[in-house]
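Every protein chain but one is kept in place in this view of the complex.
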């Protein structure tokens, strides 16, 4: 009977005190969607930056008179540089091929001789694509014999490091502050919702009800509110995805639909937040003597 | 006596129902500081981008054999390009001077002859610093006789346009969503706070009190809560400025202290929000018959 | 004058009121009697227009339940004094403030209010508790504050819903005498009560209610 009462009471509470409950649900819903929406945007920016980093490469153009011994030494030396993840040898013929793919023109149609030099495409480990490390690596490579020219887009890295990374840090800070703020809003709203029913809590205590019995209807109420709020937020996020989808694909080359599962996280998070907040709120109004 | 009652009641309300009032103040305070903090960050990023734009320039290096007639024609043609705000002629001597300032070496110490070409530094109107417009302008300049080389950092503009501007748009969207969300949180909190005193509103109505008399204590309460919340937010923003000041100077070359007046905006905004929200909330609980 | 014409009130589970026809003339003292749940409070609530009749018309002085507006109801309630059965004091206000409320609402001067309120609180014997919060009073004290608040503004009709339910016999007599005095000064009083002992010899009209109907309307000269 107790459990029946508790369930019924939770559902009934929700209906009979529509205003605070509706407000709690709205607060949870909006909080979650703001939080998850902003997090997602920040995450997308972050992964774009990472992708730019991943594509970072250093091109080594070799002198035309390089010997195969020199090439061996060069490769051995490249192997010794720990920041280098991978390198790829591009012969004169490969280069012509790439030229053809990129420019649609056969280099031999223009010149009889292939003027493109042999080269190496070097990829660094992701974590190593920072301006100073790259400069350091380039310096070491520069000392190797047989290299004509080193080309790399350090300015892009510089930009990432000076601006985009900062934006990331700021974004992270925003998410963090939002997390704190939203958490506070949800807790406060539920606390107020419980506050408006402190009479009921007092009466139950006067009738000798235990702490758990007192709290469970509210906890269950919090759970339901959290789940409904989570669904609300899921719906908001879904529409946000629909609207922003094309833009996202264009900007970040990212299919937003991939993260549509975010709505399920949202419901889960709502449920947890609802339960924790309501449980803590009821505690505030439990006291032994009414004069306390 | 009425006004005395109203003032007293507002202050008294605040004290006797500490919990909802404290929550309302906290909500206003946090909302305002999140909102203004995020807006400020976004604004700083925006002004940085604008600064980068402002510094954008196109360098025209002239052929060494250019005649002064050709230069006249060139200048006249530059005057005709409406996107150009300003240009500056840099003689061979000026160039040497700039070289000296930038590299600390007198060019004549190395060479007897000055190899630096004459040039023009062209500034576009701020609104015109977009990749396509710039390309268009450069194309037109290119057709002018006597120009050896045109140098400009279109890649930086490209980056701004592809990423930073996007970040700005996203940032704007975040601020907008936050504005809506925070507004809702504040309104809801105050509505709940009024809700927990709906008995009082009902009693006053039964005693024949007019609408204004009913609302004024709550409006005044909202005003006080808003002001206190605004002060709270002002304090938070102040510390945020203190903490972030060095970083901001480094990143954006921006003295955050300059915008310390933000705390006064914050109090003002708090007051307005508090009054509007409480006034609207009381309306919800005003009804003629208790059975409505 | 308060006049009910074919008034009915429907409630979900119970009788409410059924086809009530009655007049309470100005300046008269009327007693409403009847078992619990017979509709006494419902009748009174119709007079200060806390509820609407489901059918029929209630007329109170110049106001009619047929043409109501927020402004009219406000005026009506300002000229009717009500001792609510559940008192309806504002718990976190002092006795003084609760009693002063109707006068504050009407915008009297501070000095006038002070004099008036203190006199009346003295009359109901709560001068010692004048600054006590209404929420901490004993029930009997609350009831007396509710009575003070109802009569402080010299209403033209005074509705008293069981005004002595929480009072000891002695205080009950005091309160009843107070109501009689007010009636003598020209205010119509309509009082719902169970206290037959108290009103035994009172020369007032008795309206008996039974299951939402008026079973007897007995005028006494």
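Each chain gets a letter, A, B and C, in the order it is written, and its residues are counted from 1.
Criterion: a residue touches a chain if its C-beta (ideal position, glycine included) is under 8 Å from a C-beta of that chain, and two chains touch if they have at least 3 such contacts.
All values derive from a computational prediction rather than experimental measurement.
Asks: Among the chains in view, which touch the chain not shown?
Replies: The chain that is not shown touches these displayed chains: A, C.
Asks: Could you tell which one of A:51, A:85, A:127 or A:211 touches the chain left off the display?
Replies: Checking the options A:51, A:85, A:127 or A:211, the one contacting the hidden chain is A:211.
Asks: Kindly state which of the options C:85, C:98 or C:187 is in contact with the chain not pictured.
Replies: Per the contact definition at the top, the residue touching the missing chain is C:85.
Asks: If the missing chain were put back, which residues of chain C would it touch?
Replies: Within chain C, the residues that touch the unshown chain are 11-14, 34-37, 41, 85-86, 128-129, 131-132, 136-141, 143-144, 162, 165-172, 194, 196-197.
Asks: Residues of chain A in contact with the chain that isn't shown?
Replies: 1-2, 4-5, 12, 16-17, 199-200, 202-211, 213, 288-291
Basically, only the chains that are shown with their structure count from here on.
Asks: Along touching chains only, what is the step distance from chain A to chain B?
Replies: 1
Asks: By CA centroids, point me to the most central chain in this structure.
Replies: That would be B.
Asks: At what distance in angstrom does the C-alpha mean of chain B lie from that of chain A?
Replies: From the centre of chain A to the centre of chain B is 25 Å.
Asks: From the C-alpha centre of chain A to that of chain C, how far is it in Å?
Replies: 66
Asks: From the C-alpha centre of chain B to that of chain C, how far is it in Å?
Replies: Here chain B and chain C have centroids separated by 61 Å.
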